[in-house]
Structure formats: structure tokens, C-alpha cells
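Here the structure comes first, spelled out in C-alpha cells, and everything after it is commentary.
One chain of protein is taken out of this complex; the other chains stay put.
Residue numbering begins at 1 within each chain, and the chains themselves are lettered A and B in the order written.
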Amino acid sequence: MVVTDAASFPARPDSWAPPLTPVLEAAPSVPTVLWSIVAMGLVAASAALGAAEPAVVVRALPALAAPAIGAVVLTAPALLALHQFLGLDAAPERLVLALSRAVVAGGRIALGLVPVMLFFAATSTLWPVALAAAVAIPGLAMACVALLGLRDAETEALIMPPRFALLLVAWAGLSLAIAVRIAVSMADLVLAGVPS
Amino acid sequence: MALLQLTVRVLRSPASLLDGDGVPLAKLAPGLLALVVLAGGLFGLVIGSYRGGIQHVFAAIKLPGVLLLPLLVALPAVRALYLAAGMPLGYDRLALAALIGVARASLLAAAMGPALWLMYSVHLDYHVAVMCLCGALVLAGATGLITIGQLLPGGGRLRAVTHLAALGVAGVVFAQGGWLLRPFLVRPRAEVTFVRPIEADVFSSVGAAWRSSRGDYRGWEAQSVPMWAPEAEPAEGSR
Partner (left out) sequence: MITAVVTFEPLGYALVGSYLVVGAVVATLLARRGHAPAVALGAFACWPLFVPLLGQRGRAPGVGPVHDRIVEALAALRDAMAEPGAEALDLPGDLEGLVGDLHRADERLAMVDRLLASVGRERATAAPGSSAEAAGGHANGVLQGIDELGRARAATLAQIHAVLDGVVQLRLQIGLRSLAGNSVPVQERLRDLRSRLAAIDEIAAMELHA
């Protein structure tokens, strides 16, 4: 979590005022982020095992990580650009950090859901529902963590500026719409060939 | 630690089990598992008494499994949810807290056993018997969940939402586990089996029950036969 209060700034011996450059906590490493993306594919593949068709499992592995990751990748540049355009306070690095932490949190939740999905794949015929849950739950958790992290990143103001609140709402809405759009395409891809 | 002493602490002061440095998982987990098996088995025995005979044994064996299944399947997901909410929660602490909660719920369920047995012994209507069973499980389960919530460390954000999400994941697994290992109460004319063949899922059953409560008695199998495998047998509707 990004430290947001004045204690996160290194003390200057000659002044009570914080330095201009805030201290950032360590960002997740690239392998950690990549593992998180793989985990999102794994949870989808676990749910797809219920279809008992190897082709569905193989297609689900990469395809169902796409909605959450695609939404973040496609909307992050727009978020950064608008954030700077609106003259808001947080450094762009903080925003990127918040987004990368959200991806890691989503991946961790996806990995935790693997046993649950395997359980349902083995004991029920609910694999399409499980597939949807495997995409939706980590995605929603990612969105929550990202929104909290982005809000924390805006440290300078005691009250969140209305512009930033508007930006967050717009970004969340756009991300959701893009994620749903990608999910529909990916669902078509994954379920292709499954008798209907 | 003697099992009786552990029982007293689980019921009187579960938080004291987590006092001190470190998480005493190795010390407590075997005893807690034994408590769940014994108390859950006792409660299962009472449930089995509704039908009697071999169903006593079947229910006593299966009920601890139903109680433990959410812990075995859903714990990693629950921990990931809490970590995402910023709560510093070790897996060992979560496992122990969950075990203590389930043990407490099992003990309370077992304590309700005699009253339940008394009701079952007077040939209660099947649906009333199911409702009594559900009531006992809800009471004991709510106590167990509150205990788990109290044993988790503080901190984090969106705690209420995280608790609800964790409850949702564990609850869905619990429901499917119960469905998978059914029957527990067996209808008077239904065949007694250890487990029924896997057919559909708990949500289909709930949907069928909802439809039948509105006067639509087709049952889930009537609507679902084209969807599911032809070898799927009609549900007995017992639980």
C-alpha cells in the first residue's frame, strides 16, 4: 500500500516541511506481475476443466486473463494522460504503482480461487458459471484495490478534489465497459465448438 | 493439551488460544480436528436418527467432512481476499482461526443434538425436520463465523466487504459440499445410500425448491434433462 501521510516523507533536520520528492514503497517486481497474469489464466483453466474438453481448457488459459489485464493496459495511458491534463497532484509513478499492485492482488485472488474452481469443475456441471466467476471475482477485486490505491496516490489534498473523483469514476466505468467487451469476445472464443 | 481442556478453551475463550508469540498451529490443529470430527460426528448421528439404521453411521461420517470442506478448499481464496484488503494475515493464523471457529460451531451443533434428537424421535414431518436441521446449523454456523471474524487481526480496509466476500466463497463451497455428500436426512420412503450420484448442483436444487414452493412441481430434472447427461438420475429430493 502506498504510504500517504506525512510520515512517509524523509525528515529534514532543518525544517518540519516535507521534501518535494515523496518516498515510494517498493513496486511489485515484473515476475510477480507476470505470475499474477498467469494465475488469472490458471483459474479460468481450472474452471474450464469441467467442460472435459482439452481444447476449451487450452483456450481458456490465455483468453480469460484478457478482460482484466486488457482493461488495465488499455485504460492506464488514458488515466495517466487525463490525470496530468487535469493538473492533479499525484506523481504518475504512484498511479502506475497503484495499478500494478491491483494486478498483483487480482492474481493472488485468482490463484486462491483455483482449488474452489477445481472443486466445482469436479463436482458439478456449473463450469460456464464458474468460468464467469473466475473472470469476474479477480477482476472486481482488482478494480476495488486499484480505486483505493489511486485515491491514496492523490496525497496532497485533504479532501479529494472533485476533478479527481470524476476521473476515478470515469476510469472505473471505462475499464468495466472494456473488460465486458473483451470478456464477450473471449467467451465466444473459449466456447467455440462446444455443442449448444 | 487434553481434549476436554481444549474444548473448554474453545468454548470459553477462543481468543486465548492465539495469545502469545507465534501461531501454535502444530500444537492445536490435531486436537481441533479431533473436536470437529467428534462433535460433528455426534451431530451427524443425531441427524441420521431421523431415518435410523445405517444412516446413523453414514451421517456421522459425512458431517465432519461437510464442515471441514470449506477450510480445505476455500482458505487460499479467503486469505487472498484479506490480503487484497490490506489486512496482514498469515496463512497459519487464518487456518488456526478457521479451525477454532469450525470446532466451536461443531461443539455448539453437538450441544443442540439432544433437543434435535428429541424432535426427530416423535416422527416429525420431513420438511419440518429439514427446517430444524437448517436452524441448528445456522445458529452454530453464525457463532463459528463470528468467532473466526474476532480471531482475525485488525487493520485493512473495506473489512465488511471483505468479510462478506470471504463468507460468500466459503458459503458456496459449504453448500456444494453438503449437496455432494447428501443425503443426511432421508425421506421415509427414499433409499438409504452413502452418497447419491453426482447430478446437477445445489443451486439447481434450490431453484427447483423455489419453483415447487410456487406451485410448479416439474422439478429441476424435468427442465434440465436436455442440459445434463442422460445418465443423470432424478433427484430424490432428500437432504
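Just so it is clear, contacts are C-beta pairs under 8 Å (C-beta built on N, C-alpha and C of every residue); 3 or more make two chains touch, one makes a residue touch a chain.
Note that the structure is predicted; figures quoted are calculated from it, not measured.
Trainee: One chain is left out of this view; which of A:V33, A:L49 or A:A63 touches it in the full complex?
Mentor: The one listed residue touching the chain not shown is A:L49.
Trainee: Considering the whole complex, which of A:V58, A:A122 or A:V184 touches the chain not shown?
Mentor: Result: among the candidates, A:A122 touches the missing chain.
Trainee: Mind pulling the subunit B residues that touch the left-out chain?
Mentor: Against the left-out chain, subunit B lists 9, 12-13, 16, 19-20, 23, 25-26, 29-31, 33, 68, 71-73, 75-76, 90-92, 95, 98-99, 198-199, 226-229, 231-232.
Trainee: Spell out, residue by residue, where the missing chain touches subunit A.
Mentor: Residues 49-52, 115, 118-119, 121-128, 191, 194-196 of subunit A touch the chain absent from view.
To be clear about the criterion, only the chains that are shown with their structure count from here on.
Trainee: Quick one: in the complex, what on subunit B touches subunit A?
Mentor: Residues 72-74, 76-81, 83-84, 86, 157-158, 161, 165, 169, 172-173, 176, 180, 198, 200-201, 203, 227-228.
Trainee: Where on subunit A is subunit B touching in the complex?
Mentor: 1, 105-106, 108-109, 111-116, 119-120, 123-126, 141, 144-145, 148
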